[in-house]
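Just one protein chain is left out here, and the rest sit where they should.
Right after this comes chain A.
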Amino acid sequence: MDNINVLIIEDTPAESDALVKVLTANNYNIVGIATNYNEALKLFYQNPIDIAIVDVFLDGRPDGITFAETINIVPNGLKPFVFLTSSKDRQIFERAKLTKPFSFLLKPFNELEILYALEMAVEKFYGQTNVFVSEEQDTVISDDYLFIKKNKALKKVRIEDIVYIEVEDRYCNIITEAEKFVILISLTKILQFLDPDKFCQTHRNYIVNSSKIEEIIVNDNLVVLKGNHKITLSDKYKDFVKKFRILR
């Protein structure tokens, strides 16, 4: 489970300091603080970034929005943004809204609000709203990561690293090669967002990362995975074997 990488684009040191303080306290990883447009672009492309916090006004110009617009032009380059602004000026908002999806935070804000804004940005960006505030789910699934809410903050897990998922009631045990943890999500939801080419269900309660399979013992109804995890293969889901080219 990794920390979330955050890029801060903010020209006022006092504000950025406050942000850094709150975010680091909540186990977010600050990859950089940009104070102008060019710096922001540089940092954005040089570092792996999960979320960007962007002040709308840099040196009195709405460069924050210009930055978002610039990123927006490149397909797939966009990341979740949180816009910071001290005024609800309509014209600025109408412009910022063009970079969809769009979430914002009005200054002054407290700790809860900034954390909430980050969660909202992730939810909206991956089109899975009302996840983190609800009591049924705590994970948003993107193509590469699971974004999991742990306590007050977000964490991420690379989907590639998952070996298998064990479903237990409303919970899912995520087993990676290094660790094991529980997330709150239903089986149907998780199947809906996981790539079916990479993950297959072998049992009512098991979802397996097909790239981690080492051996399938059909007679014993067993799937052996990396790290010597042995998973039951039920008759109902045996068909998944057909997806693999079988050597004879």
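Here, contacts are C-beta pairs under 8 Å (C-beta built on N, C-alpha and C of every residue); 3 or more make two chains touch, one makes a residue touch a chain; residues count from 1.
Methods note: contacts and distances are computed from a predicted model.
The chain not displayed here is annotated in its UniProt record as "histidine kinase", chosen from "histidine kinase", "Dihydroorotate dehydrogenase", "Hemerythrin" or "Nucleoside ABC transporter membrane protein".
If you put the hidden chain back, the residue from A:59, A:135 or A:169 that touches it is A:135. Among A:15, A:39 or A:111, the one in contact with the hidden chain is A:111.
Only one of A:2, A:17 or A:89 touches the chain withheld from this view, namely A:89. Seen from chain A, the chain kept out of the figure touches residues 88-90, 92-94, 106, 110-113, 116, 129-130, 133-135.
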